[in-house]
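Heads up, one of the protein chains got dropped from this complex, but the rest are sitting where they should.
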Amino acid sequence: MRLRAETRREGVLLLLIVLVLFGFSLVIENYLGARLFNRVSASVAILAILAIGQTLVVLTRNIDLSVGSIVGFTAYFVGQQLSLDNDIHPLVAVLMAVGLGAALGACNGVLVAWCRVPAIIVTLGTLALYRTILVEYSDAQTILTVNLPQWLIDLPRLNVVSYERLHLRAVVAVMLAVAVLFQLLLRYSSFGRRLYAIGSSPEAAHSAGFPTRRLVFAAFVLCGALAGLTGFLFLARFGNITVVAGLGLELKSVAAVVVGGINIFGGSGSVLGAVLGASLIDLLENSLIRSLQVSEFLRDALLGILILAAVAIDSVFMKRRRDP
Amino acid sequence: MKLKQLMTLSVVAAVLGAGSAHAEVMAEKGKEANLVLMPKFIGILVFDQAHDGAREAHEELANPGTLEFIGPTPENSVAGQIEIVTTATTQGQDGIMISNNSGDQIAPAARAAREKGLAVVTWDSQIPSAEGEQVFVAQVDFDQTGVVMADMALSILGEAGGDFAILSATPDAANQNSWIAAMKTALEEDKYSALNLVDVVYGDDQSEKSYNQALALIDKYPNMKLIMAPTSVGIVAAAKALQDEDLCGQIKVSGLGLPAEMVSYTMNGCAPEFALWSFVDLGYLTYYVTYLIATGQIEGVEGETFSAGRMGSYTIHKDPTREQGLRVLMGPFSVYDKDNVEAAAR
Amino acid sequence: MNLPAGREPESESRPAPAPEPAPMQASRTSAAARLTSALGARLRSWEGFLAALLLCIIVMNALTSPSFLSVENQINLFALSIEKVIVVLIMTFVILNAEIDLSVASMMGLSACALGWLVQHGVPMPAALVACLLIGMLGGAFNGFWITVVRLPSLVVTLAMLIGFRGLARVLVEDRSIKAFPEWFEALGQQPLVGPFPLSLILFFALLVLAVIVLRYSGFGRQVYVIGINLEVARYSGIDVARVKMLLFTTSGFLSALAGVLFAARLGTVRGDMGLGFELDIITIVLLGGVSIFGGAGSVYGVILSILIVLYLRNGMSLSNITGHLQTGVIGIILILSAMIPNVRGFLARVARPGLFR
Partner (left out) sequence: MSSPSADPPPGAGAAPGAAPARAAPVLEVTGVSKRFDMTQALDDVSLSLHAGEVHALVGENGAGKSTLIKILTGVEQSDEGEVRVEGRTVHLANAQEAQACGVAAIYQEPLVFPDLDVAENIFITHRDQALLVNWPRMYAKAEDLLASLGVRLDVRAPARGLTLASQQAVEIAKAISLEVKVLIMDEPTASLSDHEVRQLFRVARQLRDRGVAVLFITHRLEEVFEIADRITVLRDGEHISTRPAGEVTRDLLIRDMVGREVDQFYGIGGDWRSRTIGRQVCRVRGLGREGVFSGIDFDLHEGEVLGFAGLVGSRRTDVALALFGIQPADRGTVEIDGRTVRITSPRAAQQLGVAYMTEDRRKLGLAMPLSIAANVTLPVLRRYLSRLGLVQRSREEAAAEGFRERLRIKAPSALHVVGKLSGGNQQKVMFGKWLNTRPRIFLLDEPTRGIDVGAKAEVHAMVRELAEEGMAILCISSDLPEVLAMSDRILVMREGRQMGILGGSEATQEAVMSLATGEAGEEDPDAGAGRAAS
């Protein structure tokens, strides 16, 4: 039953994606093609990883609004280190980003899990705070592409597999790996299942003797770590990192999660849903910006309606399920 | 900055017919004036360079007062600029130097500042209506900027010409808007008839947005040959986008950029030519003008001539690119290509 | 100018807190301090804390900057944030009602852009103004429809409209800016109207008084609280919950639109990104004022104090040449701390006296 409900939601999303593709292919010349895939997949990679992190937190009936700031901070920090020392090993750079993200996520986690401040307040606060620390730390300087090591500059162009003009970029492969890993984690590990349990009923989780605080903490740390990874990819993709890097990504990640069918009040949803949600949003954005007939400025208005529709449809499903 | 200047564009704004009713003012040093230098927003390299220039002038003039470099953050630029001007007024500063990113929205606050006796000088980007502004320190002649951009486009695309698009900063950036308007005017000449401007988009001077806008342009206009970005942020982002897409062979980037940021793209052919002026000098000159007005040594009226330290003598003229307003014209333009960019980048 | 500030000693000198701390929630109620004597203790202590904090800020500001206390500065610091604080008032109601409206800032932008667009297209100013306020009410009612009729969570609905309204604003203005307003309109936004006070400030104080009266003394305010405390209890008591919520969201849209119009008048120009991100500031002020994010607890006086704290803090830091982000960061810290202190206390109380409701 539950499986079917989730699968159904994912099916609806896939259908929507196909519809969007079909619709735009009528309007835009040469729309369907390798270029579209390359473009959208590369930009989805960033949003999807962030949305996966957000999913972990949202599943536990929390929310992390600070991810945009974490992305900006890690992108800047790692960029700075790499600018200062071009010889830092790539792996070290990635670990640095993930570690820094995890540390920032841990701050959120402590405040939410042990100080018992509602997540929305904590992360609203750290959204501002992390950004401030970034501005102060960076002295409002900018990371410049020219100072970055060549391997990083080449990273966005790196293909894992290519078929004619269809490229599977390395960053996309990273995203897919993360998605598979976390899908398995959530589905098959007892840790993952307990995240669902906490979000489904915090009281029951508490009385069942789950270490709810540690689990919620872990969700925030993982979310931070994934935001850190996103920060690294962000650095690779955009090269120039200013103090506003990643601004607004928090809302976009929440939007992706909601469109992806993850219940904003926890307990249900899947990583696949989050990835599909992110894909749909990015696809829509990329398509609208290309279309000459439809104003690109309709983008946000459409996205708003899309979120409403996704949630409304979902709630209809839920109501059906409740009634025997 | 030692620039090899390939092209020095008409800067010498002629000897004024109005005659030199005013004798050249030599700045008297050591007078106190608390001044605020406000960029469009923080985190942009060129503005930091302007700050360096202003600091140089500040020390040279031995001003016992303070020089504050305060800017809003990019996402809050408009409201932030207004707030900073208002606060400076409240604080009783003696002068404020504005690189306006708020169109005419900043005019009421600037007017209020002037009413309180602050010297209000704009630099880099003017107040379009000139309301509340005393003098605009123009880096180059804005009409000329259009011609320079058109020339670069022509030189890159050749006689055959082709489609090109403009990737600008924010939609309210007065300087960029003036340049784009000037370029459109310039394009009407027969000489540029092969150049076809297909679109103007805005990257808000943010790397990510500029990058995405550049990609969108590529997808939207398959025949586009050139992206012209009259902003130091936009031009780098566009160049990186093209490089990431391996499209440097088909589409070029040009516009206004910093040699230090652009050197690799110029060397690998993504951005064969671009232009800029010295932001250090711009900051230096702006500081001189503001200091002189704030200390009452000049009034900031048409026809006044003054000496700006190492940069020599300047005169306040009517701004021919606007209906109203005065300007001090700095210049010159420097155009960079792979022959001179490496030297300039150092 | 010191009118609201002058109120704070009064709240401090209220009768001494009852000896027994309120155990039930981490709540700082309430619809009725008089009605809920025990909670009143918490209320007083919370407001007392805010008042003390405010006092510190005032003293610090006055010491570091001579111009802080000037009438001109006081008016400026309100005028520069007037759009936000107007919306704070209605957001207080919305959050007390256990809902949230994330779309306020986007509605601000939409109404401002709509105003610009209409005027540019030759609609006379008064008609355009009315149309904008109507757009606000319609937008708010649209939110309300999804929340009360379709029963979707307001967090999601207004998140969607945060994006959606902003999108409409951009459709209208695209990425240009519009400067098309008659002079009298700009003057209204920029010049003092009565004495040193501009129209927006006068409107704000009028709305403030109204908000205090409605929330503390009216039957509607009581209903807002009860719904926030327990929606089902309200429904079973015959309160028309949907009507109250609809009214709140419609008003929220209306006031946001009004704030957008004032914003347009103050700046004289409109653009698609006006008010971007204001919702977070607005919610921060409300929460800092002690309103529980879960609804049902919090007082309008706390919110007034919090408005003053945030404005004075920002202003004081500006006057000391500390800019944007550091201000935001400090407010972020205060927000977290303020939510933490009572929670830790509430947590201790819960540990000490379990199962009060069982």
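Order of writing sets the labels: A, B and C. Residues in every chain begin at 1.
Operating definition for what follows: a contact is a pair of C-beta atoms (placed from the backbone, for glycine too) under 8 Å apart; a residue touches a chain by one contact, two chains touch by 3 or more.
Since this is a predicted model, take the numbers as computed values, not measurements.
The chain that is not displayed touches the following shown chains in the complete assembly: A, C.
Checked against the full complex, the candidates A:199, A:231, A:246 or A:260 give a single residue touching the omitted chain, namely A:199. Only one of C:130, C:149 or C:233 touches the absent chain when the whole complex is considered: C:233. In the full complex, chain A touches the omitted chain through residues 1-3, 5, 187-190, 193-194, 196-197, 199-201, 203-211, 263, 267-268, 321-324.
In the full complex, chain C makes contact with the omitted chain through residues 22, 24-25, 27, 29-32, 34-39, 213, 217-220, 222-223, 225-226, 229-230, 232-240, 296-297, 352-358.
Assume only the chains that are shown with their structure count from here on.
Shared contact partners of chain A and chain B, listed by label: C. Set against the C-alpha centre of chain C, every other chain centre is closer than that of B. Two chain pairs, B-C and A-C, are weighed by contacting C-beta pairs, with A-C ahead. Once the centre of each chain is set as its mean CA position, chain A and chain C turn out to be 30 Å apart.
Residue positions 42, 71, 73, 75 of chain B are each in touch with at least two other chains. Residues of chain A in contact with two or more other chains: 135, 243. Partner chain A is touched in their complex by these residues of chain B: 42-45, 48, 71, 73-75, 206-208, 211-213, 215-216, 219-220, 222, 233, 236-237, 240, 243-244, 246, 260-261, 263-264. The touching residues of chain A, counted against chain C in their complex, run 111, 115-118, 120-122, 124-129, 131-133, 135-136, 243, 251, 254-255, 258, 264-265, 295, 297-308, 311-312, 315. Contact residues of chain B toward chain C in the complex are 42, 68, 70-73, 75-76, 78-80, 82-84, 86-87, 90-92, 102-105, 107-108, 171-172, 201-202.
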